[in-house]
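Worksheet: one structure, shown below.
Removed: one protein chain of the complex. Kept in place: all other protein chains.
Let's turn to chain A:
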Amino acid sequence: MSEEKRVGIVLVSHSAEVAASVAAMAKGLAGGAEAVPVAPAGGTEGGGVGTSAELVAAAAASVDRGAGVALITDLGSAVLTVKALLAEGDELPEGSRLVDAPFVEGAVAAVVTAATGADLDAVEAAATEAYGYRKT
């Protein structure tokens, strides 16, 4: 099983704690999902609230197994930073993609789906589909 290439997942939040906690929660809800590489990229390098392009690039590199990397973001500068890095061309691993999804629900759906060995398209679709989960 560990031979199979898994899609990597990067969780980009304005807050280091939010990114790390959502990563832990998504892995927990996916039943451990040990084989899925998930990395948080939260806050600025100085530990403040914001987005660090360096942390995002490092996280993406750390989860790249050659099957693509899904980046899930919260809002504002997190979205714009990932878009700017993608436009740069060589800052993120090949097959990196900004996934349009709600941060928490999308992260859980992505990790659960990636754990099945699904490809990047399927991981993206599952994460985006999380928008459709109504609560009332």
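Definition applied: contacts are C-beta pairs under 8 Å (C-beta built on N, C-alpha and C of every residue); 3 or more make two chains touch, one makes a residue touch a chain; residues count from 1.
The rule is simple: contacts and distances are computed from a predicted model.
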Chain excluded from display, named as in UniProt, from "Ferrous iron transport protein B", "Phenylalanine--tRNA ligase beta subunit", "Fe-S-cluster-containing dehydrogenase component" or "Dihydroxyacetone kinase": "Dihydroxyacetone kinase"
Interface with the undisplayed chain - residues on chain A: 44-46, 48-54, 76-77, 80-81, 83-85, 87-88
